[in-house]
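A single protein chain has been removed from this complex, and every other one stays in its place.
Letters A and B name the chains as they come in the text, with residue numbers starting at 1 for each one.
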Amino acid sequence: MGLKRPDLETKISNLLSPLVVAGAGGALVLIALVPQLAALIREQLQANLSPTAAAVAASAIGVGATVFLVGQLPVFLIWFERKVAAHIQDRLGPMRVGWHGVLQSFADGIKLVFKEDIIVNGADRFLFKLAPFLVLMGAFSAFAVLPWHTGLVVSDLNIGLLYVVAITSLGSIGLLMAGWASNNKYALYGGMRSAAQMVSYEIPTAIVILSVVVQVGSLNLQDVISAQLGGFGNFANWHIFRLYGLNVIGFVLFFICGLAETNRSPFDIPEAESELVAGFHTEYSGIRFGLFFLAEYGAMFFVAGLTVVLYLGGWSGPFFEGPLVFFIKTLALVFVQMWLRWTLPRLRVDQLMALCWKYVIPFAFLVLLVAALASAGAS
Amino acid sequence: MSLDAAAVQQRIEAKFPGKITSAELEVTDPFLVIDNAAIVEVGTFLRDEPELAFDMLHCHSAVDYLELKEPEKARIEVVLHLTSLKHRHWIVLKVMLPRDNPKTPTLENIWPTANWHEREAYDLFGIEFEGHSDLRRIFLPEDWAGHPLRKDWEWPDEWHGIAVKPDEKFSQRAMEGENIGVGPFD
Partner (left out) sequence: MSSQTQYKDLEPDEAYAFKPEDLEPDEMILNMGPQHPSTHGVLRIELKTDGEIVKDAQPHIGYLHRNFEKHAENIDYQGVIPFTDRMDYVGSMNNSLTYAVAVEKLMEIEVNERVQSIRVITSELQRIASHLLALGTYGMDIGAFTPFLHSFREREKILDLFEWLCGARLLYNYNWIGGLSHDLPNQWTDRAKIFLDQFEPVIDELDNLLSYNKIFTKRTADVGIIPPERAVGYALTGPNLRGSGIKWDIRKEDPYCGYEKYEFDVPVGQGRYGPIGSCWDRYYVRVEEMRQSVRITRQAIEQMPAEGDVRETVPKRVKPKPGEAYGRTEAPRGELGFYVVSDGGLIPYRVKGRSPCFVAMSIFREIAKGEMIADMIAIIGSLDIVLGEIDR
């Protein structure tokens, strides 16, 4: 067999993959330089515009940058997950589209956009169309309060943690809506399961968050991070090392709840593919399915990011600090999530509930109690 | 203590005289032919008698004997292969049924596994098992015509528009000496 002339796809992918790799590298550099960049932009805006206009323009740029980043993250995370899964399973994963398959997610995205958008007969058309957007909104709006650095947050809300708890619940309504509107029994089961699961796990999530709030005395996420600065090597003050080691329990509980809230394995019973075919998104196709997918990976990243903020010092670090530190820590937690997914079997729905009500909630209350007593003693 | 077929026959004879209509003990798998009316009693006895303890009905088949040359011998046989896990012996029972309108009492109350086996025999042979709890076709569609393992069953031309009839009978070609299929001979 002689050498074949490369076809168009190969040419395109050969051209694009260095670009993508370079782009990813550039993005990392950019993330590292964001504080300087932001300061520069802010300076320029303040010099040239009135104070009100400068503030509006600054937040517009912040929103735009976050939306762009959040939109690109799942693309990277999907490729990352496939690679992690493949190497755990002793295979290579995507290798064909670009260098080590880096373009795979783009190709899949293009495929999803061009696929036929099917709405089944008997579906509740309005809710069916609304559901994916609601899920996506719930996952991505939460990024508004996620701090990347001092002053580098879209909206520095005083009640940031309350906002997080509230806005992430929106997703469960979306999933229930998707399950109901599909006019499919499997989808209905998926929707009901996800509603039950999320409502249950929101309670320990809120309690664990509260235990951190009690220690910090603020609902603002920047304050949570400031409370963890300093100490030996600039990491000894992280929450995870405090409260007589009890915060380790809090950290683990929060991580478990995060897995459950994002429907990740071993808590992926709403979409349990071996039982419910695909759960709530059984009837979705094309880009509507893609939106669910994006939302899942966005939520994964957000939950990991929130864990980093609450327990691992956010953007602070032993050697240097900034958005890149935050990004790397979050990515490490995301990797743990993937690792668990490809290792553990799935729980059954009653075991999931038993775990929540019998073990997670009592321990969450214990952490909260000790945190409250400790802070009462300190003040 | 395992028993051979003759010993089993003796015990059944002692308990139910005259219910074994015939027996063949000199072949590879010795079998006893049981009177159709007595099969439930004999089966219960075989299962419950501690010396016999045939607790597993491990195979249940039916065979259609068309016997074109001797029409009076035409019959459908229900063949039961019984095993005793306790004594590690086994026996073959047969029940002879008439070809038209074959009926026999169900054995599912003795060996629950008979439930599906009898549905299979009903499906493919048209044997009616009296007292069966759920006698429906098991493999073929509910509206299939006839019972295909009967020797005089004929292919329908089509089923809901699907052609099902083969062109030529392989058996005839084989009988004429043609080498069909994948045999060991090149």
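Before moving on, here are some points about what is shown:
Simple rule for what comes next: a residue touches a chain if its C-beta (ideal position, glycine included) is under 8 Å from a C-beta of that chain, and two chains touch if they have at least 3 such contacts.
It should be emphasised that the depicted structure is a prediction, and the values quoted were computed from it without experimental measurement.
Interface note: of A:R96, A:K111, A:R125 or A:K185, the residue touching the hidden chain in the full complex is A:K185.
Residue in contact with the omitted chain (choice from A:M137, A:V252 or A:V277): A:V277.
Although one chain is not displayed, chain B still touches it through residues 27-29, 55-59, 61, 63-64, 79, 81, 85, 88, 92, 111-113, 115-116, 120, 124, 137-143, 145-150, 152-157, 159-160, 169-171, 174-175, 180-185.
In the full complex, chain A touches the omitted chain through residues 85, 88-91, 185-186, 189, 265-266, 268-269, 272-277, 342-351.
Here is the rule we use: only the chains that are shown with their structure count from here on.
Remark: chain A and chain B have CA centroids separated by 63 Å (rounded to whole angstrom).
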